[in-house]
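Only one protein chain is missing; all other protein chains are in place.
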Amino acid sequence: MGKYSDFTAYRQKLNQKILAQGNLEIKRFFALDGQVYRPGALTAKTKELLGLASSLVLRCDDCIAYHLIQAKETGASRDEIFETLSVALVVGGSIVIPHLRRAVDFLEELEASV
Amino acid sequence: MGKYSDFTAYRQKLNQKILAQGNLEIKRFFALDGQVYRPGALTAKTKELLGLASSLVLRCDDCIAYHLIQAKETGASRDEIFETLSVALVVGGSIVIPHLRRAVDFLEELEASV
Amino acid sequence: MGKYSDFTAYRQKLNQKILAQGNLEIKRFFALDGQVYRPGALTAKTKELLGLASSLVLRCDDCIAYHLIQAKETGASRDEIFETLSVALVVGGSIVIPHLRRAVDFLEELEASV
Amino acid sequence: MGKYSDFTAYRQKLNQKILAQGNLEIKRFFALDGQVYRPGALTAKTKELLGLASSLVLRCDDCIAYHLIQAKETGASRDEIFETLSVALVVGGSIVIPHLRRAVDFLEELEASV
Amino acid sequence: MGKYSDFTAYRQKLNQKILAQGNLEIKRFFALDGQVYRPGALTAKTKELLGLASSLVLRCDDCIAYHLIQAKETGASRDEIFETLSVALVVGGSIVIPHLRRAVDFLEELEASV
Partner (left out) sequence: MGKYSDFTAYRQKLNQKILAQGNLEIKRFFALDGQVYRPGALTAKTKELLGLASSLVLRCDDCIAYHLIQAKETGASRDEIFETLSVALVVGGSIVIPHLRRAVDFLEELEASV
């Protein structure tokens, strides 16, 4: 069991607990968080890369992991992902580097798990 | 030994080391950080919920854990805590969700440890 | 015409333009942003103070102005508002001070405009 | 003279003063900040939308204005820009809304100035 | 009347209003905010440069202006200030650039007002 399966299992378990509480606004936010990445004028892949860059500059490891999974699933290549990382690095500065390291570590596990 | 006792033990051990160094401004800040949550025009419970919401939008897991402990001790109900979480989620966005998951996980351990 | 009327007029004009664009996720987010402050286990006043503290630590002047208006309308006293500001100041640090100054300036205009 | 020309004139004047100081690391950073948006595996348009989303979640009005100009110049449609704004809004939360208002205001001036 | 005198006058007027309210924790925080920059193991100049770098990466224009004034008064040279700006730029990324522009603009007014 690696980081990928740990992350996914914990995410699912706690999301269920949160939604089971029945707070309506939290439920609606979770629904909206799924809808906004659906393809429209932009492809699903581009939207996932937008989510990935935003997660990097805001330095949220779990969000980065989630959007890396989705970026791969919607067809993003390694070069496209690294260019997204490079934009986020220049926007967000050296403070982004530790998250960049963990992003690349997670990406390699993702690639190995296919 | 669970997350709650680990968190509390580490917090106490390091706070002692920090205060033992004798830096006067750090000491005064720590004192002030205790005083500001004392009841006044607002109850202690409301102040702890303000601390909880602020910690969530700033995405500080240890701060969230601390204010969850204090919110429970000052009498906040599960529904009051979840409504605080919902405000923080809407203010802070999906980037708050990983911290929301860990908050609910910690809250369940807190409830089980009573 | 003071800061209060300028803020409110600009806010309304641009919100209308944003909603007129017809992006469904943005519309849903705006609806949710209204719902989450409705009274439930917590009163509307407490929820507005949660929004005010969150806005201060995230240092968003327009959000602070909005929640000051709402806090006054839902019955928050000057002392309750200042205690909320004090919690946010200790949580967020001296970087919050410029926003605290503008918050108090706006609050005084609000009080004078009644 | 509107916001667009004011923004561009101020930006150019101060960039020149900064570069004239001769600090080598600042010069290199400014060069890098131009290079990272050049087309590669991703198009220039997609990279500008990544810059736009990152600027919104980090709530930097001047950065948003700059990437709106660049997004228009590299061919982004109004719908593509609004979908980028919607992703950033859900990621960054209601704290993004004042910047969203100013973004749409600036976008309308941009469209009118063509 | 330029930016420098406007900034200083507004700062003083509102600080007085805030302190006049009599909230004890806010008063103590303001006192602590003065004490922490007094010389100790580090000189006052170095502490002001620490405040300046921190203010830049947190992107607080008023805090930057304040620490530029203090850095000049405690003897920081133009080169020392620009090296501080360069560290903050690399740490904080391109999102810092608009604040860097306003910092240099303010610095030039400061230098001209002597």
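Order of writing sets the labels: A, B, C, D and E. Residues in every chain begin at 1.
In this section, contacts are C-beta pairs under 8 Å (C-beta built on N, C-alpha and C of every residue); 3 or more make two chains touch, one makes a residue touch a chain.
The shown structure was predicted, so the numbers you read here are calculated from the model rather than taken from an experiment.
*Asks:* Over the full complex, note down every shown chain the hidden chain is touching.
*Replies:* A, B, C, D, E
*Asks:* Could you tell me which of B:S55, B:Q70 or B:S94 touches the chain that is not displayed?
*Replies:* Considering the complete complex, B:S55 is the one touching the chain left out.
*Asks:* On subunit E, where is the contact patch with the chain that was removed from view?
*Replies:* 32-33, 36-37, 40-42, 46-47, 49-51, 53-58, 63, 77, 79-80, 82-84, 86-88, 90-92
*Asks:* Spell out, residue by residue, where the missing chain touches subunit D.
*Replies:* Against the left-out chain, subunit D lists 24-25, 28-29, 32, 35-36.
*Asks:* If the missing chain were put back, which residues of subunit C would it touch?
*Replies:* 57, 89-96
The working rule: only the chains that are shown with their structure count from here on.
*Asks:* What's the chain with its C-alpha centre farthest out from subunit C?
*Replies:* Taking each chain's C-alpha mean as its centre, the farthest from subunit C is A.
*Asks:* Would you mind working out whether subunit A and subunit C touch using mostly the same residue numbers, over half shared, or mostly different ones?
*Replies:* Same: when the shared numbers are divided by all numbers used, the fraction is over half.
*Asks:* State, to the nearest whole Å, the distance from the C-alpha centre of subunit A to the C-alpha centre of subunit E.
*Replies:* A distance of 36 Å separates the two centres.
*Asks:* Would you mind listing the residues of subunit D that make contact with two or more other chains?
*Replies:* 33, 54-55, 57-58, 63, 82-83, 86, 89-92, 94-95
*Asks:* For this assembly, give the contact graph shape among line, ring, star, complete and other.
*Replies:* complete
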